[in-house]
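Have a look at the structure below before the remarks.
Only one protein chain is missing from this complex, and each of the others stays in its spot.
All chains are identified by letter, namely A and B, in their written order; residue positions are counted from 1 within each chain.
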Amino acid sequence: MRLLEVDEINVSYGRAMVLHDISMHLNQGEIVFVVGRNGAGKTTLLKTLMGLLKPWNGSIFYEGEKTLGIGPVKLAQKGLRYVAQDKKVFSGLSVRDNIALAAYSNAVSMTEAITNVTSIYPKLNDFMENKAGGLSGGQRELLLIGRALVGHPKLLLIDEPTEGLAAIVIRDIFKILVHMKTENISAIIVEQNLSIVNRLADRIYVMREGHIIKEIDNSRQTEHSNELESYL
Amino acid sequence: MDILRALRFRAYPQKALPVYKEICVLTIFFLLLTPIMHMYRITDFMIFCIFVMSFDLLYGYLGLLSFGHVLYLGAGVYISVLFSIYINSNPLLSLLAGTLGGGIIAAILGLIVVKLDGASFALVNLAFSQIGYFLVSSTFQKLTHGTDGISSRVEAWGFLNFSNEYVTFSFILISMLLVFYFLKKLTSSPFGVLIRSIKENETRVTFLGYNTYLYKWITFLVAGTIASFAGGIYTLYVQYVSPTVLNPLDNIDPILAVLIGGAGNLYGAIAGGLLFMMMKDWLSSHFAVWQWVLGIILLIISFWFRHGFTGFVMAIRNYQRKKAVTYDQDGV
Partner (left out) sequence: MVESLIYGFTLGAILYLFSIGLSLTFGTMKIINFAHAMAYTLGVYFFITFLRVFPGAFSISALLAILCMIPVAYIVERLIIRRLYGESLDYAIIATYAVLLIGTDFIKFVWGNVPQQVSDPVGLSISVFDFIIPVYRLIIVAVAIILFVGINILIRTTIIGKIVVAALEDADGVRCLGVNVSKHFSIVFIFGTLLAVLGGILYAPISAADPYMWLSILLIAFAVVILGGMGNLNGTFVSAFVLGITMAITGRFWSQAADTIVFVVMAIVLIFRRRVA
């Protein structure tokens, strides 16, 4: 049984139709990338998978169960996690409290949660008591991904993790994603950085104007940059 | 200037007939009410309908919910009355004074208020409504006689003798039809399209290069002026007014009326105004404690009949049309 099965969903934002007949799937342990120009509907797709938006027809199956109407709360409890494009943290709370919320909802102890996050990003230990709003973009992304990994999730939905970040930070994120792969955590990642896409992807979906126009099998790790760039 | 062009230019081929047809329908409807209800009661209703239409322009079309629209109604009432007493007792001049006076207040307050959004807009208007009530009942007591109320000194002028109920009825009916006609033209002009677009997504409209602040202000000004007009008409036949016309608690009335009738369309405003008034009348004469019934009706509307009475009617029509279409496809 596939971890995620998406069947011909259509999603609209207000009156504008944003996603048209989207079908895709994900197997356990796969890391799948979604690429495409801005406005192609990638963020809308992730939001819909997370239950923040409702498709008005079609269906989504997560672990064999229909997700329509379940909503993000229950989906998160079933192991789905979402890291948004705007890298929003709870800026009014401290870093520690940000992690505390994840620990609370996953019934995980604070020590375990903090170890979870700091093993990925050790430097965060220095910032524990600071307000999360003061973190830089890279620090936020690392906090968000670390927090998403609390409680042993099954599927991460990550929206443009490397956007706007310095090369050093991108390297750290890359390492985390590799680590996730070894832990058999699945992910659907929206990304514009093609070198990361090429090196990590099991499969790639190319989107344009609300449609998936191509599915690329990258399992043999061949160089697809040129092909990809032609689609973007 | 852009606005003048917008107002004069007809973007849509206007078939002259339909508007007049609608006006005839309305006229006949209201005339039919006369044997059922006392004429003065219908007159009260019509004035409320004008008031509700002005509110609907602001709320249903532009999307701004004001908790203080009664201020303009009251302003129209009091400015007309005071004009008739202290300056000139001609009915038309008093009416004009009340309308213009209210319009000026709307223009000034509008500058401030239209910058605000959502809850702040609603509540600041309430604040002004409260201040207005206070000014009339306390501060300007010497002029207005405060809570004792004041008698109107409007006199007859030519054939316009408002102590004659037929004259009053006709005059107010024609006024209401004129307001209806004006608003119909306004809302189907590019201006109307523009404000509806602002309601839907203001940022996008600004990106298109429009000064949304200006259009919001104009709408507020028009809505306030028409409300004052309604107030001015009221003084023409009512002998005596008191600050209760400015009662801030009444600010909820136009909101309820618009929602009952269906926001965003003029028929809804009129239907809502009528239904609301009739409900109030009927309920208060049959039950000592009756507002809870209104409460239940409101709950039903806010959960299941969002688009009010006209929305319900339109839904039925659509359903029948769909049925008709499918029958044609299969049966014929």
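Heads up, the rule we're going with is that a residue touches a chain if its C-beta (ideal position, glycine included) is under 8 Å from a C-beta of that chain, and two chains touch if they have at least 3 such contacts.
Not measured: the values here are computed from a predicted model.
J.: Pick from B:138, B:163 or B:284: which residue touches the chain that isn't shown?
T.: Among B:138, B:163 or B:284, only B:138 touches the chain that is not shown.
J.: Determine which one of B:21, B:204 or B:306 touches the chain that has been left out.
T.: Looking across B:21, B:204 or B:306, the contact with the absent chain belongs to B:306.
J.: Among A:50, A:114 or A:190, which one touches the chain that has been omitted from the display?
T.: Of all options in A:50, A:114 or A:190, contact with the hidden chain holds for A:50.
J.: Just the residue numbers, please: which parts of subunit A touch the chain that's not shown?
T.: Subunit A touches the chain not shown through residues 50, 52, 71-73, 76-77, 81-82, 84, 88, 90-93, 97-98, 100-102, 104-106, 147, 151.
J.: For subunit B, which residues reach the chain that was dropped from this view?
T.: Subunit B touches the missing chain through residues 59, 65, 112, 115-120, 122-124, 126-128, 130-131, 134, 137-138, 248-249, 252, 255-256, 259, 289-292, 294-299, 301-303, 306.
What we mean here is this: only the chains that are shown with their structure count from here on.
J.: If you average the CA atoms of subunit A and of subunit B, how many Å lie between those two points?
T.: About 51 Å, centre to centre.
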